[in-house]
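The complex is shown incomplete by one protein chain, all other protein chains being positioned as in the whole.
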Amino acid sequence: MHNTENGMEALRLSEVAVLVDGELVGAEDPEITGVAGLEDAGPGDLTFVGRKKLNKVLAASGATAVIVGPDQEVDRPAIRVKDPYGAFAAFLERLLPDPDRLFPPGIHPTAVIDPTAEVDKVVAIGPYSVVGAGCVIGAGSRLGAHVILGCDILVGRDCLLHSGATVREGCLLGDRVIVHSGAVLGSDGFGYLTTKDGIHKIPQVGVVEIHDDVEIGAGCCVDRATTGRTIVGTGSKIDNLVQIGHNVRLGEHCSLSAQTGIAGSCTLGDGVFCGGQVGIADHIGIGAGVKIGGQSGIINDVPAGKSVFGYPALDLKESFRMFASLRRLPELFRRVRLLEQNPGRSAEVTGKDQE
Amino acid sequence: MHNTENGMEALRLSEVAVLVDGELVGAEDPEITGVAGLEDAGPGDLTFVGRKKLNKVLAASGATAVIVGPDQEVDRPAIRVKDPYGAFAAFLERLLPDPDRLFPPGIHPTAVIDPTAEVDKVVAIGPYSVVGAGCVIGAGSRLGAHVILGCDILVGRDCLLHSGATVREGCLLGDRVIVHSGAVLGSDGFGYLTTKDGIHKIPQVGVVEIHDDVEIGAGCCVDRATTGRTIVGTGSKIDNLVQIGHNVRLGEHCSLSAQTGIAGSCTLGDGVFCGGQVGIADHIGIGAGVKIGGQSGIINDVPAGKSVFGYPALDLKESFRMFASLRRLPELFRRVRLLEQNPGRSAEVTGKDQE
Partner (left out) sequence: MHNTENGMEALRLSEVAVLVDGELVGAEDPEITGVAGLEDAGPGDLTFVGRKKLNKVLAASGATAVIVGPDQEVDRPAIRVKDPYGAFAAFLERLLPDPDRLFPPGIHPTAVIDPTAEVDKVVAIGPYSVVGAGCVIGAGSRLGAHVILGCDILVGRDCLLHSGATVREGCLLGDRVIVHSGAVLGSDGFGYLTTKDGIHKIPQVGVVEIHDDVEIGAGCCVDRATTGRTIVGTGSKIDNLVQIGHNVRLGEHCSLSAQTGIAGSCTLGDGVFCGGQVGIADHIGIGAGVKIGGQSGIINDVPAGKSVFGYPALDLKESFRMFASLRRLPELFRRVRLLEQNPGRSAEVTGKDQE
């Protein structure tokens, strides 16, 4: 066992099989030096196949070995287990640093915990973190260094707030919520009244409610509601630098890629998937299961199940057809000019015939 | 009086009327459980109408009750006051937590204040905030936890710097400026000299100057000038994650929505309104009162008063016309093909007539 270039200890596939409680398939026992998804994997990498229909993708993959389920055919050294993803993730977790090194248990002496806060005994709170009056922090939750919790915040069980995350007063986090560094939850919504005298702030008195198993990326901003709640539904995953406006209601198991922005009062159904840098105008309704291509601009409601793309966004197929036409637009101009210069060519031929 | 689902105490409309010093209109006295703008409001919500011409919008609003001015006709329970927005905002402010709870007065013992800094006696400075050498902080200003002021920064009166805001050396903030968590004022401009040997940094020796009544959103970056000042004019409001490049001059009472980016040395007049995710290339001039649609890309100067949209941005009407045409482009291809296949159909008819 030695350290590979990418920092992982090199292991024989048979050693991995023991670790994940699986069965080695095939006569070979290659050295595993990295781990990657099917499409990213190259020589030395271990990958996994969760569903049968990925046979072709597996065939095209550069992975040296693969973790598979009970009935999966394999074309290379493999480990067979009941739950391939579970085994793969468990193996990856083994590669993570000891969590007690990253988040030493207990409350660092420099942390400022308001005496009225209720903090479970089994937590980790890092140096210079601040926990405001009236906060409640559940068992198993870990805060890195410099995490700032304002007043009256509820943090559930087994949450992970990375160093430098900020949560403002009154916000509610469920269980197993992950918030990355630099994220801000509960900043004021962008609500104003514009008059001839200028732009006047409308006080933002609502909160943010983050449901269980949500992950919020680094540098994200989730604005508090004007009144009521801005909601991020159970299991939704939000990439870095995403903006969620006031009073947005994001459904369950949504995925928002980096730098996406959702303006105030939008409602997104369950299972919505957004590519990166998507923009959604205010008060838009997006149905369940909608898929939105990267950089799309949404200015109208999108019914459930649709795939859309473009700026402004259209149905995905229409958008592609339109864009294909667009590339041929200079050609179309030439063709129309030709028609104008030679109107009724066959008619002209007829004309000549008459001469 | 009980707490509603959204955290607001439920009140009878008559109780609100007393609080805002207004007159109850109508025989009903419904329970108010929330507050929202006209278009967002639903059952239980109180809203307000500032201008007469909003009659139709009011009719369409789901609000249970409305605050109105002296001459406004009403179609539901209402409170009549002289200044509807003022009354509405005053009521919302009542719903805000006690500011002394959010920003306890005085200087927290863990705050590091350089002995050369001049800090007014009537301030609030939260835990672990840092105030560098030569800073001046005016009366009534409040800094949350972990606010970082570098050297030689001027903060005016009644400013509000939320937890985790960072201001670098030499920057100047007027009165009543609000800076949200994670915002960075005075980061280096992106100025380099590119030669065959690489990309060489041009030292950025200017500052940022934020005028009175400006609000800067969470996670925003406002770069210092190369030399001189990057300026944000009086009363301008900047949403989250906005980038303002070095030497930009933003006018008064501008509104920039989230994730907008303004490259170096742009000049924006007063009252410019930018939707979200707008990009403005460097050295562009935008006239007063210009409105820029969301996600637009501005690569040419825009004269005062214009509305523009698109990528690259065009006059709003031209842009919509163009986009409408664009959707019909595949159809146009079919029509041109038909013309090519049947050139001079009527001529052909003529030809047939001749047979």
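All chains are identified by letter, namely A and B, in their written order; residue positions are counted from 1 within each chain.
Just so we're on the same page, a residue touches a chain if its C-beta (ideal position, glycine included) is under 8 Å from a C-beta of that chain, and two chains touch if they have at least 3 such contacts.
This one's a predicted model, so the numbers in the text were calculated from it and none came from an experiment.
Checked against the full complex, the one of B:10, B:74, B:107 or B:130 touching the unshown chain is B:130. Across the entire complex, the residue among B:74, B:281 or B:316 in touch with the chain not shown is B:281. Touching the chain that is not shown, out of B:64, B:226 or B:257: B:226 (per the contact rule at the top). Remark: the omitted chain is touched by one listed residue; of A:56, A:121 or A:327 this is A:327.
Within the full complex, the residue among B:25, B:241, B:286 or B:302 touching the omitted chain is B:241. If you put the missing chain back, the residues of subunit A touching it would be 5-8, 34-37, 39-40, 45, 50, 85, 88-89, 92-93, 95-97, 101-102, 108, 110, 126-128, 144-146, 162-164, 178, 180-182, 213, 215, 217-219, 235-237, 239-241, 253, 255, 257-259, 275-277, 294-295, 311, 323, 326-327, 329-330, 332-333, 336, 339-340, 343-348, 350-351, 354. Where subunit B meets the missing chain, the touching residues are 112, 128, 130, 133, 146, 148, 150-152, 164, 166, 168-170, 182, 184, 187-188, 190-195, 198-203, 205-207, 219, 221, 223, 225-229, 241, 243, 245, 247, 259, 261, 263, 265, 277, 279, 281, 283, 295, 297, 299, 311-312, 314, 318, 321-322, 325-326, 328-329, 332, 335-336, 339, 342-348, 350, 354.
As a working rule, only the chains that are shown with their structure count from here on.
Subunit A and subunit B, compared by their mean Cα positions, are separated by 25 Å.
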